[in-house]
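Chains shown are a subset, placed as in the full complex.
Which chain is which? They are A, B and C, in the order written, and residues in each are numbered from 1.
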Amino acid sequence: MKIKVGIIGATGYTGNELLRLLMRHPKVEINALSSHSFEGKMYSEVYQNYTQLCETVLVSEDEAIEKSEVVFACLSSGLSEKIAGKCLGKKKLFIDLGSDLRLSDREEYKQWYGLDFINEQVHANAVYCIPELNRRKLTEIASAKTTGLIANPGCYPTAAALALAPLIDGATPMIDLNTIIIDAKSGVTGAGRTPSSATHFPELNEGLSAYKVAEHRHTPEIEQTLSGLAGRKVRVVFVPHLLPINRGILTTVYANALDTDLSGIRNIFADYYKNSGFVRILKSGVTANLKSVKYSNYCDISLHFDVRTNRVIIMSVIDNMIKGAAGQAIQNMNIALGLPENAGLDYIPPSF
Amino acid sequence: MKIKVGIIGATGYTGNELLRLLMRHPKVEINALSSHSFEGKMYSEVYQNYTQLCETVLVSEDEAIEKSEVVFACLSSGLSEKIAGKCLGKKKLFIDLGSDLRLSDREEYKQWYGLDFINEQVHANAVYCIPELNRRKLTEIASAKTTGLIANPGCYPTAAALALAPLIDGATPMIDLNTIIIDAKSGVTGAGRTPSSATHFPELNEGLSAYKVAEHRHTPEIEQTLSGLAGRKVRVVFVPHLLPINRGILTTVYANALDTDLSGIRNIFADYYKNSGFVRILKSGVTANLKSVKYSNYCDISLHFDVRTNRVIIMSVIDNMIKGAAGQAIQNMNIALGLPENAGLDYIPPSF
Amino acid sequence: MKIKVGIIGATGYTGNELLRLLMRHPKVEINALSSHSFEGKMYSEVYQNYTQLCETVLVSEDEAIEKSEVVFACLSSGLSEKIAGKCLGKKKLFIDLGSDLRLSDREEYKQWYGLDFINEQVHANAVYCIPELNRRKLTEIASAKTTGLIANPGCYPTAAALALAPLIDGATPMIDLNTIIIDAKSGVTGAGRTPSSATHFPELNEGLSAYKVAEHRHTPEIEQTLSGLAGRKVRVVFVPHLLPINRGILTTVYANALDTDLSGIRNIFADYYKNSGFVRILKSGVTANLKSVKYSNYCDISLHFDVRTNRVIIMSVIDNMIKGAAGQAIQNMNIALGLPENAGLDYIPPSF
C-alpha cells in the first residue's frame, strides 16, 4: 500500500518541484496539495505544464495535514513551525523544506531571522538532516517507527557541507578551520516564484552580482553543520552570487591545508562517501560542472590543490531544486520510512 | 547653442534608453527628467549603471515641459495625450513614444485601446512618422520652423512596415495584399520595466510562446501604414512571440507574389531605401540576424523567394529599444529640427 | 525478460538522449553502444554527467548490431541505410533516427538530399511513423511479430504534422491546402554536437535568425505526411529559425479557413487525438509554450482563429530531442513491440 503524502505550499517553486518528483515516486500517493494563494483552483491552472497531469484542486493547510501520513511544507520563513506543531500532535512525519527548524541555537535564530522559537517542543524534536552526514538520525526514526520532524537543509548549506565534511569531520581537521571561504553561485529558481525587480528578466539576463555579501541567512546553518562535524565552533565567509540561469549551485570552497601532503585527499573523499550513491567524487583533472547534475539528485565534487599557496580548493555542484530542496526532502523521507534511499530519485542528469 | 530637451517618464525602459542616447547627442542638452514613481530621487539611484553619469534629480511632468524646447514622453497608453495638448499650447516640439497619437482613426482607437480621443485638436495635429516612409512630413515641420506633435511608431509596426513598404507603395503592388502574414519575435525589454509573472526570469528563460495572437494593438497601426502606402485598406495577420533575450525584433513576413519574376526585388528595395542610411538591404544568400543590429539604429532586411509556392519571404530586424523606440524618436527629432538625420545615432552594432 | 537494445551513434546528441531515456525504460536492457569517433572509450569519458551512471565501453557498429534485438541508429544523412540492410537480413527491429528512410519518393530524396536509394529493398520495407498518425503500421509490426524498419520522423515534421493533421485528414479539408505557412523556431540541440561558428556561444546567444529559408530538408518530409493525409499533393512554405536556447520547437502554422464557423475546431482536435496521450489540446485562451513540454514526450497544441482575416493559427510545441527524436523513437518501439505506448516515457515536464 502506498504512503499518503501531502504538500503544503504546493504552488511555490519548491513545492512544484517536490510534486513533480513525488508524482513518479513508486511508493507514495499524493493525497493533498495546499496553497494559500490558489486554494480552490486546479493545479494545472497555476502551472500550464501540468495540464492533464495534475488537475487536483488545491485545498487548505489543515485539510492537507488531515489527509496525509507524511506532510511536506514548502513555506516562507516563520510559517512552518505551527504546522510542525500540529504534525507532532497528530504523530505524522513532517518534513520542512523551509527554514524554521534548521537552526538549533535560539540566539542565532533570533539574530539571523529576527524571529523566536514559539513552540519549543517542536525545536526539541526537530532533526536537521543532510542524509550523507546524518543518516543515523534518520534510521533511528525508521527503526523506532516513530513520528519525526525533519528539517530539510537549505540549498547552499547542502553544497557547502558536502564539499567540506570529509576534511573536518573528526578530531584532526586537514584544513585550518579559520580560513574557510565559500564563494557560491546559484541559479534564479532559488529566489522563488514571486516576481520582483531583481528577478525581472532584463535585469538579470547577461548580468551577475553577489547579494547579501557575508550576511546571508544560510551562513549560521553552514556553520552549525561544520561546527558539529569539527567539534568546535567554525566560522566561514559565505558570499552567494546570482547567476542568470534557472537551476543549479556551484560552490567554490577555499581553505589553507594543514598538511602539505594532500595526495590522499581524493581517497579520503571517496571513502567518506562510499555509501552515499548521490555524491560523485570526480577524477583528477576533471572540474565539477553545474550542468552535470541538473535535474538530478547528484552532488558532484572536484578536488584541487594549489601547491604554490598551500590551498585546498573544492568545487561542489548540485541542482538547487533537487539535491538542494525537493530531492533531498524525498531522500530524507525514504530513509526515515525505511525505503530505498534513491526511491523516486534515480534520474539521470540530461547532457543539455 | 544646444537644444534643451526633456524626457517625461524617464525611468521606464524606453525613457532610460532615450536618455542614454540623448546624453551623447552632439546637439542637445538634457534639461529635465521626470518620473511619476521616482520624483525627487537621483536617476542613478534608480539605475545603478548611471552612477556618476546621471545624478540628476527627477522632477515633475510640468517642470519637465517648462524647462524644455523638445519634450519626449515615454508613458503608458492614455497618459500622453494630455501632455501633447500642453506642448501644443506652449508651442514645443512634442515627440510621443507612447501609443496615444499613433492611430488616426478614432473608431479603431476605441476598438483596440478601449479609449477615446479627448482632445481632438491634438490628434488633428499629430503626425505619425517612420522617417524612411514619411520623411516629408518631418521636413515640413523643419522648414516651417513650426511646433509639431510627432507620434513615434511602435516597435513591431516599424519592423513590419519597413519590410513591406517597397512591395506595396504605389499603384501596382507586387504582392497579393490579402495574403500578408507577419510572424514577429521580440526580446523582453519590449514588455517594459514592471516585474510580472510573465517576465519573471525562470518563467521566460529557455522558453518561447506567442502572445496576444492576432489581437495585439500594433495590428491596426501596421495596417494604417500599409493601407496608406497601398492606397486601399490592407489587413494583416500579426502574431508576436516573446523571446528569452533582452533586445531585438525579428519579423518574418510572408506574402503571395503577384508576379513570378522577382529577380528584381533586391534592386527595388535598394532603390526604395537609397536615401535611408539606417536601412541595409542584405545581399542574396544572407539572412537577417537580430544580433547584427542590436545597440544600433539599423534595420537589416533580407529577401527570399520560395519558387515552389510563389511566396515572397522578407525578414527584417531592428533593435526594439533603438530603431523601434528611442533611436527612431531621435531620428524624427533630428529631421524635424533640420539636423543631420543620424546625429547622435551613429553607433556601430557590436558583434557580441 | 528484458529486450536487448543497442544504439549506433550513441555519442551524438540524439544518441545521448536516447541512452538517457532507455536506461530508465522498464522493459529494455542496453546491450551495446557504438560510436565511430569514440570507440574504445568509456561513455562517461565523453559525457561527464554520465559519471558512475554509464561506464560502458563504446564498441563498433557491427558489434552493436550483433548484440541487440532492437537496433537504433542516430547517424548523419547517408550512413544508416546500410545498417538498415544488415538489420533486415538479420531480422532485427531497426529504428532509424536519421533521415535515410524517411522519404519514400526516390526523386525527392535525390533532389533534397543529393543522395540515391542504394538498397531498394530497405526502402520498400521501411515504414515512416508518427505514432499519433500512423499507429496502425506499428501495430501491424507488433501483431505479425515481424521484424521491421521504422523511419523515425524529423523534429520539425513531427511538430508541423501534429498541428495540421486534424484539419486535413480525410476527404474535406477545413483549410485551403494552398495557403499553409509553417514558421518554426528551434533550440540549438537540433544542430547536434559538432562545434561550428554558427553554434559558437557568443554568435548565437542573444541573437535570432532564420536559416535554410524555404529550402530545409524537412520540407518534403512535411509535405509527404500532409499529402498522405489529404490524399493529394500539398505544398507548404517552411521557414525554420534558430533560438538561443537548448531545447524545444515551437511551430506557428497559418492557413486560410475554408469554413468561417470554426467554433468546433477544438473539439475536432480533441477527438482526433483522443487516444493519443502525448498530445494535449490546450484550452481556449491558452497559448502553447515551449517551456511546458521540455524534458517530456508531450506535444501541446493551441488553436487560434483570426476572424478579421479568416485565418486559422495553430501553435504546436515539442521537445525536439524527445518527442522530436529519442522519445518518439521509443514510442515507436513500444507500439511495435506491443508494450504500453508510454513505457519509459512518463516524464512530467519540469516547470523551470
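Quick note on the criterion: a contact is a pair of C-beta atoms (placed from the backbone, for glycine too) under 8 Å apart; a residue touches a chain by one contact, two chains touch by 3 or more.
Model, not experiment: these values are computed from the prediction.
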Homomeric assembly size (copies in this file), of which only 3 appear in place: 4
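Definition applied: only the chains that are shown with their structure count from here on.
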Copies chain A and chain C touch via same or different residues, half shared test: same
Chain closest to the middle [Cα centroid of all protein chains]: C
Maximum inter-chain contact count - chain pair: B-C
Remotest chain, chain B as reference, centres from CA atoms: A
Centroid spacing, where centroids are CA-atom means, of chain B and chain C in whole angstrom: 40
Residues within chain A bordering two or more other chains: 13, 189, 206, 246
Chain A contact footprint on chain C (complex, rising order): 13, 16-17, 20, 23-24, 47-53, 189, 206, 246-247, 280, 282, 286, 289, 291-293, 295, 300, 321, 346-352
In the complex with chain C, residue positions of chain B that touch it: 178-179, 181, 183, 185, 202-203, 205-211, 213-214, 235-237, 239, 241, 243-248, 250, 252, 254, 287-291, 294, 304-306, 308-309, 311, 313, 315, 317, 352
Of chain B, residues touching chain A in the complex: 13, 188-189, 193-197, 199-202, 204-206, 244-246
